[in-house]
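Every protein chain except one is present and positioned as in the full complex.
Should a chain be cited, it is by its letter among A, B and C, assigned in written order, with residues numbered from 1 in that chain.
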Amino acid sequence: MTHSSLQLLLLLVVLTDFAVLGTSRLSACIRWIAFQGAILGLLPLVTEGGLTMHVVALAIGTVIVKAMLLPGFLRWAIREAAIRREVEPLVGYMGSMLFGAAALGAAFAVANTMPASARGSLVVPVALVTVMIGMVILTTRAKAVTQVVGYMMLENGVYIFGLTLARRVPFLVEAGVLLDVFVGVFIMGIVVFHINREFDSISAANLTELRES
Amino acid sequence: MNITPSSAIAFILVLLIAPAVAGVATRTKSVLTGRQGAPALQLYFDLWKLVRRGAVFSETTTWVFRLAPAAMVATTVLAATLLPLDGRMSFIRFSGDAVAFAYVLGLGRFLLVLAALDTGSSFEGMGASREVTFASLVEVGLFLSFGTLVVVTRELSLSGMLGMPFAHHWAANAPALVMISIGLFALLLAECSRVPVDDPSTHLELTMVHEVMVLDHSGPDLALILYGSALKLAVLGALVVSVLIPRGGLPAAGSLAVLGGGLLAIGVGVGIVEATMARLRLPKVALYLAGASSLALFSLILVLWTPA
Amino acid sequence: MLELLIVVMPLAAGGLAYVLQRARARSALLLMIATLHTGAVGLLWVRPADSALGGWLMVDDLGLVVLSLVSVLFLVVAYYAAGYLRTQTPRGGRAFVSCLLAFLSATSLVALSQHLALLWVGMESTTLAVAPLIYARNDRRSLEAVWKYLVLSSVGIALALLAVFLLATAQPVDGGSRALLLPDLISGASRLDPWWLRASFVFALVGFGTKMGLAPLHTWKPDTYGEAPSLVGGLMAGALTSCAFLGVARFTQVAMAAGLQTFVRPLLIASGLFSLLVAAAFIIGQADVKRLLAYSSVEHMGLLVLGLGVGGIGTYGSVLHLINNGLIKGMLFLTVGNLVLATGTSVVSDMHGMLRVRPVSAWLLLVGLFAVTGSPPFGLFISEFSIISGAIREHHPWVAGATVLMLTIIFAGIARMIIDIAYGEPTGADDELSSGGERASFVVGPVVLAGIVLLLGLYIPAPLRAVIGRAAASLGGAAP
Partner (left out) sequence: MILLFIGLGMVVSAAVAALVVRGDALRDRVFATLVVAGAGLASVPAFRVLGGAGHLAARWPSGLPGGDLSIGIDPLSAVFLLAALAVGAANAVYGAADMRAGATARISRQANAAYAVLVVTLALVVTAQSVLLFLSAWEMMAISSFLLIMTDHHQAHVRRAGFIYLVATHTGTLLLFVMFAVWSRGAADWSFASLAAARPTLMWGGGPLFLLALAGFGVKAGFVPLHFWLPPAHAASPSHVSALMSGIVIKTGIYGILRVVMLAGAPPAWWAWIVLLLGALSAVLGVLWALAQHDIKRLLAYHSVENIGIILIGIGLGALGTAYHHPMLAILGYGAAVLHTVNHALFKSLLFMSAGAVYRMTSTCNMEELGGIAPRMPITFAVFLVGSIAIIGVPPLNGFVSEWLVFQGLFRAGYSSSALRIALLGAPILALVGGLALACFAKAAGVVFLGRPRSARPLAAREVGPAFLFPQLALAAICVAIGLMPAAILRPFLFVGATIAGEPQAQLATAWADVAPDAQHIAVFATALLLVAAVIWAGRRLVLHRRSVRSDATWSSGYGATTSRMQYTASSFAAPLLSVFGPLTGVQEHRGATVFHSVPRDLILDRVVAPLWAYVRRSALRLRPIQDGRLHFYLVYVVATVLAFLTYLVVTQ
């Protein structure tokens, strides 16, 4: 049962990836990424090996950080900096969807070269897809906030991979990872906030003063 | 220093008849062009006259101007000491003395050119510039000829090349040696500023080379210069004679006779050229010298490709 | 326990510095901690290695090299900063000092951690500690710089994390070897799954390569170094990049131990050469001296991985180059910092004739020119020469040829700029500047660093030689 539910959750993750990719409203983006964070929180519970203290703590921590704190913080940034609500893609939604599809294909292509032992599990391909779609969002969205969202998704992708190793990697490490991600996004938020104050438009595409003329 | 009676006599002979050689040249020319002309010994009289004259020096000139004529004669004399004038042995002999022969003449030229620039006159500057131009091209042909002689005789000193056994080499390499003899004669005409490179008898400064260069010298200095150039003609003539007529086999007296006769013949030859040819335009001179050098080059390649 | 102290002490001090009110006190604290840190690291050299946190923190040869480099560099920079903070107050000084100390702690953690995930945590922390330092001036340019730096290095570091996890996956599930602990990884290298290992190495190279600034992942470098205060630039180019290189080196150690040479070396050589190429292309006709230094840093990062890639004595040279490059980069940034303070700009067209305006710094800049371009008798000459001869000995003559070509172009570019800065007539604005008057605290640091680099070019003490040799051996190289 755990295995099938794991697969189910992973599929949900992929769906959220595409949801973020497809939505045009910033708040919706953040909601989806929060949702994804929640799913990530559930993941360790359904991996083999049953419930240990370690796993539970990890799940709780993940949900708190990824599903509550960070999205909430981003909302705060949006509200405070009075950021307009559109995502402002540099590439159209259709285009980014296509990129996503390509990423999906690429992920499975790479996963197919995996050693037989790891085949069948969706973990690797889903992680890769999430990483790549995170990249797509980072590279195709104009707004700094959206790029933060993209970074979070990329981070989630990596994290999915980590969660499958929950028992190998001691808790301290996960804690460190979570903390780092949290602080990182926090600082990014601060900067986003400042950017908006300095350049009265949040579009990262305007940040091109430093260049080789 | 190895001075034998014959070499000493030959040396003195050359020093003495040098002016005559130049005289013979002018004489021949005037005869062939059907003019009265000066006697063959005219140059002796001129020298004697000049030596008794006083001198005028330009204010701009320095000691270089006064030193040059003496130095020029000295260098030419030294060049003579390197040639086996009696067909046997020179006063000073060492391997590679051919280099010294060419370069010591160069020293004399160098000082003479400086003397010309010393006067600060555009005419003499012009003459000097032309002199060095032609001279530097002459060097090439000269050394090509020396190279040929080295390869032919497998000797490194002039005495060795042109001395005793030279006759044997003639048998093997006649064509090459004939060619360099002609080449050397052509170079002689240039080096001694004769027609077709220069015309000593012209009176238009703009067309002169050597004469215009020494325009400012007077009295004894002019005498030295006139004698020096005559001596140069004789010395180079002696070189041509030695290449053309190997005298190793002859007894000393005979070889001296040949030398004297040969020198006069050279004078005649120069005269004939002056009578029959016109002076070349300056741009053409380079071609003329290139032709003379290429003769020597051909002969060198010839002997290089047919090892002795 | 010493290891733990080395990591924790600066962190605690950083916290303390944030609450200290008087600027003098903060500077004093900074200096004191830096000195203590260097002392502690010195102890590591004489005292037999033990471990802390169950082997997670342990000093090995490579780590010791990096740690000593970081410590010495930080000490000099701290001394410089003490003088610097007397005139300037970046971010009011408080956060500045705290972040500096946090940075020291994070880099020490990277250098000491034997657990790769812990190394990753340290690496990410360096990013976070440095970000506020870059943002010392609250203006658009520094804001843009810090934003680009944050996004790019976060992405990079995320990929590095992926690499760490992949490596963990490569370890066999049945116990025996502890997860992600370097000694176990190396000893049990034969039992690692090659596929995961390759994948993890690829992502590690991209991830840590971004932090190092290998082309084409270097794009944040000129902006960051150009905007950050010079001493921060010095720390980043000298210490931070070295730590990032340590990250790549750790994964290389494992890969080499697992016998993946044929897979790893071409990647390293290729990225090294490409970095050299890009650096050369952007150094020619560069208009801003700080950006020039940034590209020079790209060049040296390229040389580092190149040496790693060719192997043999090249790897030895690479480890040696790690030290030399770190020191000389610090020296150059501090020197340029003086000139920038004098002229108020880092654009060459406005800073001619510095020999008149700031003689000492200008002479130091000339020294730096020859040192950083690997001219004898400076240390970088030895290391670059080792790398080139390594390339030739390991049968990569064309790599050597390309490297030399790039080095020539780079030399021409750097020389052109530094000649323009040092020589000639000062541009109008500089004439008001007090000629000469340079405070000792601004020149002692560069002089010391230049001195060390010069010394390393003439004499390498035996213990250092031994450590470098062993480190190179652990990276699949050989001591000459």
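Points worth noting:
By our rule, a residue touches a chain if its C-beta (ideal position, glycine included) is under 8 Å from a C-beta of that chain, and two chains touch if they have at least 3 such contacts.
In this text the structure is predicted, and so the values were computed from the model without any measurement.
Hidden chain, full complex: it touches shown chains A, B, C.
The residue touching the chain not shown here, chosen from C:147, C:208, C:245 or C:442, is C:147.
Remark: the omitted chain is touched by one listed residue; of B:9, B:32, B:67 or B:182 this is B:67.
Taking the complete complex into account, C:373 is the one of C:125, C:297 or C:373 that touches the chain left out. Summarising the interface, chain C meets the missing chain with residues 147-148, 151-152, 155-156, 159, 198-199, 202-203, 205-206, 209-210, 216-217, 219-220, 222-223, 263, 267, 278, 280-282, 284-285, 313, 316-317, 355, 370, 373, 375-377, 381-382, 384-386, 388-389, 391-393, 397, 400-401, 404, 407-409, 411-412, 415-416, 419-420, 423-425, 457-462, 464-465, 479-480. Contact residues of chain B toward the unshown chain are 1, 51-62, 64, 67, 69-71, 73-75, 77-78, 81-82, 92-97, 99-100, 102-104, 106-107, 109-110, 113-114, 116-123, 125-126, 128-130, 132-133, 135-144, 146-147, 150-151, 154, 156, 205, 215-216, 219-221, 224, 282-283, 286, 293, 297, 300, 304, 307-308.
Taking the whole complex into account, chain A touches the unshown chain at residues 90, 106, 109-110, 113, 135, 138-140, 147, 204-205, 207-213.
Here, only the chains that are shown with their structure count from here on.
With chains as nodes and touching pairs as edges, the resulting graph is of another kind, matching none of line, ring, star or complete. Centroid analysis (C-alpha atoms only) places B farthest from chain C.
With centres set at the average Cα position, the gap from chain B to chain C is 77 Å.
Between the Cα centres of chain A and chain B there is a gap of 99 Å.
Shared contact sites, meaning residues of chain B that touch two or more other chains, are absent. Along chain C, no residue makes contact with two or more other chains.
Within the complex formed with chain A, the residues of chain C that make contact are 115, 117-118, 120-121, 124-125, 127-128, 131-132, 135, 138-141, 143-148, 150-151, 154-155, 158-159, 161-162, 165-166, 168-169, 171, 179-180, 193, 195-196, 222-223, 226-227, 282, 287, 291. Contacts from chain A toward chain C in the complex involve residues 113-115, 117-118, 127, 131, 135, 138, 144, 147, 151, 154-155, 157-158, 161-162, 164-165, 168-170, 172-173, 176-177, 180, 183-184, 187-188, 191, 194-195, 198-199, 204, 207, 209-210, 212-213.
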